[in-house]
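Right, one structure below, let's go through it.
Here's a slice of the assembly, chains where they normally sit.
A, B, C and D are the chain letters, set down in written order, and residue numbers restart from 1 in every chain.
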Amino acid sequence: MADRVQEILSWYSSDNAGTKTNIARLLRHGKLAGTGKLVILPVDQGFEHGPARSFASNPGGYNPLYHFQLAIDAGCNAYAAPLGFLEAGAAEFAGRIPLILKLNNHDVLHDEKDPLPSVTGSVNDALRLGCSAVGFTIYPGSSHCNTMYQQLREIAEKAKDCGLAVVVWSYPRGSELSKEGETAIDVVAYAAQIAAQLGAHVIKVKLPTAHLEQAAAKKVYESAKIPIATLAERVRHVVQSSFDGRRIVIFSGGAKSEDANVFEEARAIREGGGFGSIIGRNSFQRPKAEAMKFLNTIMGIYAGEIQ
Amino acid sequence: MADRVQEILSWYSSDNAGTKTNIARLLRHGKLAGTGKLVILPVDQGFEHGPARSFASNPGGYNPLYHFQLAIDAGCNAYAAPLGFLEAGAAEFAGRIPLILKLNNHDVLHDEKDPLPSVTGSVNDALRLGCSAVGFTIYPGSSHCNTMYQQLREIAEKAKDCGLAVVVWSYPRGSELSKEGETAIDVVAYAAQIAAQLGAHVIKVKLPTAHLEQAAAKKVYESAKIPIATLAERVRHVVQSSFDGRRIVIFSGGAKSEDANVFEEARAIREGGGFGSIIGRNSFQRPKAEAMKFLNTIMGIYAGEIQ
Amino acid sequence: MADRVQEILSWYSSDNAGTKTNIARLLRHGKLAGTGKLVILPVDQGFEHGPARSFASNPGGYNPLYHFQLAIDAGCNAYAAPLGFLEAGAAEFAGRIPLILKLNNHDVLHDEKDPLPSVTGSVNDALRLGCSAVGFTIYPGSSHCNTMYQQLREIAEKAKDCGLAVVVWSYPRGSELSKEGETAIDVVAYAAQIAAQLGAHVIKVKLPTAHLEQAAAKKVYESAKIPIATLAERVRHVVQSSFDGRRIVIFSGGAKSEDANVFEEARAIREGGGFGSIIGRNSFQRPKAEAMKFLNTIMGIYAGEIQ
Amino acid sequence: MADRVQEILSWYSSDNAGTKTNIARLLRHGKLAGTGKLVILPVDQGFEHGPARSFASNPGGYNPLYHFQLAIDAGCNAYAAPLGFLEAGAAEFAGRIPLILKLNNHDVLHDEKDPLPSVTGSVNDALRLGCSAVGFTIYPGSSHCNTMYQQLREIAEKAKDCGLAVVVWSYPRGSELSKEGETAIDVVAYAAQIAAQLGAHVIKVKLPTAHLEQAAAKKVYESAKIPIATLAERVRHVVQSSFDGRRIVIFSGGAKSEDANVFEEARAIREGGGFGSIIGRNSFQRPKAEAMKFLNTIMGIYAGEIQ
């Protein structure tokens, strides 16, 4: 399986050895090490939704150390969180799991139709905390997209210069998009393309629906008969839209949901050529034993051990 | 009791020795030295409310030296003030009490529903004045929260690099919050979480009420039956929301009030696992002898000498 | 023919040897090497219009390597693309074709009457990817023109200092211009002049119509009897408006169109003294064999081999 | 009298020797040298009101050299002016009088209810011109107060680092203040406090009236029975509001006025413990001989030679 990692690294031929090393760290850690698949544990809900909404259902999660341990014990490829959560455990867990420092965040004490998260950390913070990558969220479709793209540009340039990998959360949202449009297949594929063009090494998007949002795109999807009927087909199209599969694209699990649904989605991601999942609320919002079992199943699906 | 300080320092494992030293200075100074509890004297009302409203009731306070001496004589852990007040006494009182330079301030000659304080000092100012920490106020809920979070991010990165501690005043306020919502338990707990995620070493919030402001949070508090009926329970929830108690959280005394109330509140803070108080107007707006007695009682409660 | 390149380089007498070398690289590469004519392949539609609208008609184009190969095989002078597309192949194709890194881009998930693209790359990115030039789009007529001109100013100063060439896409657009006015001859000539005054080495504009947009200009065109009836005359006027032909001016092919039209336009560009074309959608949105033939004809026209 | 200067310098104990030297230069120059009192000649009206309104009544003042000579001959402590006026004479009069470079200015060709002056010089300019201090105007109450406070913060930090003194003009003005409120005693005292907290060494305010502008302040002034009936009492309150007299506070002469009034005001300033005056229009807008006599009387009042 090591060859698969080398193959993936070959797509990042213009990056320096440091960045290649850190991409490799993500791909060579945990249960899916070497498979080219990733399951990442992200915990930014404390900032994004508030502590009680995030941790009351499984109060162990109020403690930042809990999530390091969960990610390690479940065999995730990496653990991603904002500055405070990583500062609170980076030394205790030094070298035990690749870390991704999320560099921008948004709270809902003040919300806006056209979101613009705050930059809450720096590349230097990521370096001093021993992280393998920085994470950054863009909201294509927001009237503030210029600001976010340019913040990302600057961060990504510095991160690459310092040998870090760049993970981009690309979530369409804004006053010109319908609610349904935020997960429309044309919009999600476009969001993946934008992240790739901005220089992301790893792209994270939401699972797309078969809805087509933009009239000019709809015409092309229909005339070119792009297959988007099944979730696997849509995943395949998003992967294709990410430099024909030459960028790592992973999908978010979204809000807490029936396990069967999540497993079904993981199978579609696998079948469509996706590279894995970021699974937050579905893992840390349940008792640890259940979370371990749940994540184990997901990883089994990606590893091809579970059909 | 020294062990308690070491235990608290262990939560800041990713900080450098300089920052650990300065956190320790706050915890090892004054009457509460070594207990893990803090009572800090803050005097920024001259800037925030104007000189007469702040000092006319006890005119000694017009003089900046008064407050250094009060904080020292009362055995406070630290003294916090804006640039001018610290510049006016930092050399005279060099090394006699840990200082916290408040780096942003706001006046009421021009007020706004969505506040944005001015940055009125720098990390370099804190260093040249011999301070142990910088202080910064954020107003989660303000439409300017992005600006404040990003100012804090930059200041905190530099302060940590220079071995200073970072104290964050986190006061929800803004056009989308009701007046009652500013001290609602869900909102205060969220504000503490945001400060923690932004990398604060010490977090200061207001004492919360049992009100629940945000609908999505209310649902969780009710379904998870989070205990918030008593003040001590609410303090405990705020402490839990600050990385499960792994960040120092202190509470403000608020406007001048009956002493009995303040003592009652201090007992609730102690009982709920809070780390102490910031007490400004209730101390410097009365004659010094009375203030000494008043602060002595508060410290006695925190030290467990007074029940 | 080498003399023609030397003649062109003589117009850039204030540039350093590095920049002259890179302008020469553009002029001495591909089928038109040494003729003083250029055909450049630009592929930024993935960002500007989305992936399906750009690549579904010829799915090979989803792959960034496809375009490097197409530009090389067709004998283009250079290949221009945003950061992600160049990062994805710059090492594989190192030294095989001059590259132009497009430093700003715009997507249509959020569109505005007065466009302001995002800066999505830097001069340092261009250097680390081995590019010969940076590309930048300005929209004269936009209410954001100040921002764009000043971004370009800063980028161009740094690029020239680092020995790179500067290619400017100058596309009039904005709330005060009519749709017809965006390609009006007075407006296009003005846009070329602005790019030249801002220090562009290579200017790219759209083919102009005979429409006259601005009243004050119309008066002059009519009184001075400036010939603008034929496309060749209009090209000649745009070239004259670019420092009397002492700047390289190339024209865009625009949306996919009948081949005969494009060939006719190339003849007019040649006849009017234009320096060539940037041809994106008309080349990469058709099967490669057809694209090669198509580009071969265009180059034949510019080389004077085809009448 | 030298002891008085040493006493004043002792209030600035956290400043470096360079800044102490420059404060001392202001206090040890001219007729009032060593008394702890200051009369400063400011000439910024050319910028603020236009040349004819400033100089037509005494046309010698069009010439920048005139004001240097007037300040020297009249025995003022210092001369303050914008960049152009100081550049025009700083070399001719090198070392003959302490100079204060006013670093922001405002003109009335474009006026606004909430003023924001332009920054028109730098600390480096002050250094290269041999100045002892920089001057900066803030308008507390303006909606732009954040910008001004932050400009001042940055300038003051640099000035102190370079051993210069910082003089702050603090003039309440803005859309939320009534015209009467701009000189209300509560507002002027607050403005002095803000300047002191921002780190000013010398504070300049207008002479306050007995009006009380802000309801919350009015309540305190009345309940605490702060004496504000006479001008001397109001001056004393402003001095008290400036760190209990531990900052140099001087008062502006305002528009041209009857000499008897100005002398009466000077007596009130002296009686109230004020440190002196900035007198512009009342001095340079009359013939030099008259101005000399006028300033001589003012200085005599401050020196206690004239009752």
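To be clear about the criterion, contacts are C-beta pairs under 8 Å (C-beta built on N, C-alpha and C of every residue); 3 or more make two chains touch, one makes a residue touch a chain.
Everything numeric here is computed off the predicted structure, so don't read it as measured data.
Every protein chain here shares one sequence; 4 sit in place, and the complete assembly counts 5 copies in total.
What we mean here is this: only the chains that are shown with their structure count from here on.
Hopping across touching chains, the smallest step count from chain C to chain D is 3.
Look at the CA centroids: the one farthest from the centroid of chain A belongs to D.
The rotation that brings the Cα trace of chain B onto that of chain C spans 145°, given to the nearest 5. The distance from the centre of chain A to the centre of chain B, each centre being the mean of the chain's C-alpha atoms, comes to 36 Å. Here the CA centre of chain A is 58 Å from the CA centre of chain D. Among the residues of chain B, none is in touch with two or more other chains.
Under the stated contact rule, the graph of chain-to-chain touches is a line, running from one end chain to the other without closing. Pairs of chains meeting the touch criterion: A-B, A-C, B-D.
By the touch criterion given at the top, residues 46-47, 49-53, 56-57, 59, 62-65, 82-92, 105, 107-111, 116-122, 124-125, 128-129 of chain A touch chain B in their complex. Listing the residues of chain A that touch chain C in their complex gives 11-15, 140-143, 145-146, 149-150, 153, 157, 172, 174, 176-177, 186-187, 189-194, 196-200, 214, 216-217, 220-221, 224, 226, 237, 240-241, 243-244, 246-247.
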